[in-house]
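Note that one protein chain is taken out, while the other chains of the complex remain in position.
Chain nomenclature is as follows: A and B, assigned in order of appearance, with residue numbering initiated at 1 for each chain independently.
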Amino acid sequence: MALSKEDVRHIAQLARLALSEEEAADYAAKLSRILDLVDQLRQVDTQGVVPMAHPLDMAQRLRPDVVTEEDCRDLCQQNAPRAEGGLYLVPRVID
Amino acid sequence: MQGDDRSIAELARALRERSTSSRELVAASLARIERFDGALNAFITVTPEQALAAADAADARLARGEGGPLTGVPIAHKDIFCTRGVATTCASKMLANFISPYDATVVERLAAAGLVCVGKTNMDEFAMGSSNETSFFGPVRNPWDLERSPGGSSGGSAAAVAAGLVPAATGTDTGGSIRQPAALSGITGFKPSYGRVSRYGMIAFASSLDQAGILARSAEDAALVVEAMAGFDPRDSTSADLPVPRYVAELGRPLAGRRIGVPPEFFDAGLDAGCAARLREALEVLRQLGAEIVDVSLPHLGLSVPTYYIVAPAEASSNLARFDGVRFGHRSTAAGSLEEMYKRSRQEGFGAEVRRRIMTGTYVLSTGYYDAYYLQAQKARKLIAEDLRRAFDRVDVIAGPTTPTPAFRLGEKTDDPVQMYLNDIYTIAVNLAGVPGISVPCGFVDGLPVGLQLIGPAFGEAAVLNVAHQYQCATDWHRRRPADPPAGAKR
Partner (left out) sequence: MSGGWEPVIGLEIHAQLATRSKIFSGAATAYGAAPNTQACLVDLGYPGVLPVLNAEAVRLAVRFGLAIGASIASRSVFARKNYFYPDLPKGYQISQYELPVVQGGSLRIELDDGSSRTVRLTRAHLEEDAGKSLHENFHGLSGIDLNRAGTPLLEIVSEPDMRSAKEAAAYMRRIHQLVRWIGICDGNMQEGSFRCDANVSVRPAGSTQLGTRTEIKNLNSFRFLERAILFEIDRQIGVLEDGGRIVQETRLYDPDRDQTRSMRSKEEANDYRYFPDPDLLPLEISEALIAEVRATLPELPDARAQRLVAEAGLGAGEATLLTASRELADYFEAVLAAVGPGHARLAATWVNGELAAALNRDALGIEAARVDAQALAGLLARIADQTISGKIAKEVFEAMWAGEGSADQIIDRKGLRQITDSSALEQVIDQVIAANPGQVAEYRAGKDKLFGFFVGQVMKLTAGKGNPAQVNELLRRKLAS
């Protein structure tokens, strides 16, 4: 399956990746190759096969409702590109 | 002699007998890293001060007679495991300055067992690659031939062990990332069953496939270390609440009566003739040891590459969404608006292969394509897992190649992602099914190591390790060492 540059731009927008014009073309070519590879699956007869979301055939394990975590703000904010007054700062969010 | 040739069991015995000290072993390891990592580029971060302090603490425990079976032995961690207070980069520009505030469960457990971490090993960026060429910190070189790849994504761990820089190093295996570099670097690489080792603190690539394991010199060494890192972890709800068997106790069991399945699909046209010859020799050794070689069929094996290259990128596209430049990681300085910040930070912070997989994953999950790709891949995954499950009704382990060819040249496959992906053909089904697998050295082709892969049923690690160990008792391929690379400081 061949992807157009438009398709590539749409996916890049969903994935929040900035693409240059040349990159869009390169992605269109390489992703099309990858899709050709995975397109083999479309021909497989999977009628009646139960999809396997996970290798473990187990029920989810739950935890008790106990507060176990302490404040780690100062340590964590050392990794923050920009933090002030305890808040993570980002370019203005427009609603 | 290329480094310390003793097994982990031997090192541990020497430590307990006080004929060597942890400081001595760790200092020797650090010295070899200093001397040879310039050529290999196996490490992203080396932590001499912390390592020597931990070695001294281990020696103190040993002196008081408090050491465990692994106390004082040096180890390295793949840089995908979070290590408190130490850079944890995942070989990405995105995390080049990231200091983890916590330890991964694997790191914590191995430290508790007394192993001393000397540093963090190089890898493919976010574990996405089969050659170690996608690392932001440059490719790792194969100690058997510096022009070749050690494999990936745990290539730094493989090269470090192969070159005798450390006796063992942790790795992660999402589609073969422990077994393939072990095969290409001539060492033993073991991936336990999905759920056996906690994923907490292991930076996620594809959550339903990722599993931690170990790269070491022998199945026995691997068994010793995996026993220390395995087991239920309440912080990972996909870790199995099952007791961990004493793998080491099972190693000595003779192979008489063991049934070993060999699927014809593993010996297809894609397998290099030289590798095929080494494998047939290996199977003959196993037969002579008393194992019964049985034909089994894995009819859907051919679907594993396309299935994997839908499932893994889909999960990765979502797992890597947290790298948005808000709370940690790279933030572009060029960004004006919020949208720009996201797009530029992610474009600049991720390398080409990571971006490609994010794009693929985003596409296969998007409206209109989910059923055709993702859901269909989940069904194919079921078919592949069922093939294996049926085979294990008849056999104890399955044997085959780890890789289609020996180590390839750096740069050889970088232009075509699909060529690179096809290199994973024999390892991927194991991850899709969540079963354990090991790669052990089984000879050479043109001076390059070849790996024998042994696969077991879910939570059947003991059988895999037993067969591997018995094979290694009868062969000495795993004792072969490459010549030391030219000494020189890291560029």
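Throughout what follows, a residue touches a chain if its C-beta (ideal position, glycine included) is under 8 Å from a C-beta of that chain, and two chains touch if they have at least 3 such contacts.
Just so it is clear, the structure is predicted and the values come from calculations on it, not from any experiment.
A.B. asks: Of the residues listed, B:18, B:246 or B:322, which one is in contact with the missing chain?
C.D. replies: Checking the options B:18, B:246 or B:322, the one contacting the hidden chain is B:322.
A.B. asks: By the contact definition given up top, give the residues of subunit A that touch the hidden chain.
C.D. replies: Touching the chain left out of view, subunit A contributes residues 10, 13-14, 16, 53-54, 56, 58-73, 76-77, 82, 84-95.
A.B. asks: Please give every residue of subunit B in contact with the chain that is not shown.
C.D. replies: Touch with the absent chain occurs at residues 81-82, 88, 90, 95, 98, 100-102, 104, 199-204, 206-208, 234-238, 314-315, 317-318, 320-324, 326-328, 338, 342, 362, 365-367, 370, 374.
The rule is short, and it goes like this: only the chains that are shown with their structure count from here on.
A.B. asks: Centre to centre, by mean C-alpha position, how many angstrom separate subunit A and subunit B?
C.D. replies: Here the centre of subunit B sits 23 Å away from the centre of subunit A.
A.B. asks: Inside the complex, what are the residues of subunit B that reach subunit A?
C.D. replies: Interface residues on the subunit B side: 97-99, 101, 194-195, 208-209, 234, 237-238, 240-241, 303, 305-307, 309-310, 317, 321, 324-331, 335-344, 346-347, 350, 355-356, 358-360, 362-364, 366, 372-373, 375-383, 385, 416-418, 421, 432-434, 458.
A.B. asks: Please give the residue numbers of subunit A that touch subunit B in the complex, ascending.
C.D. replies: Subunit A reaches subunit B through residues 3, 7-8, 11-12, 14-19, 27, 30-31, 33-42, 44, 46, 49-56, 58, 60-63, 72, 75-76, 78-82, 88, 90-94.
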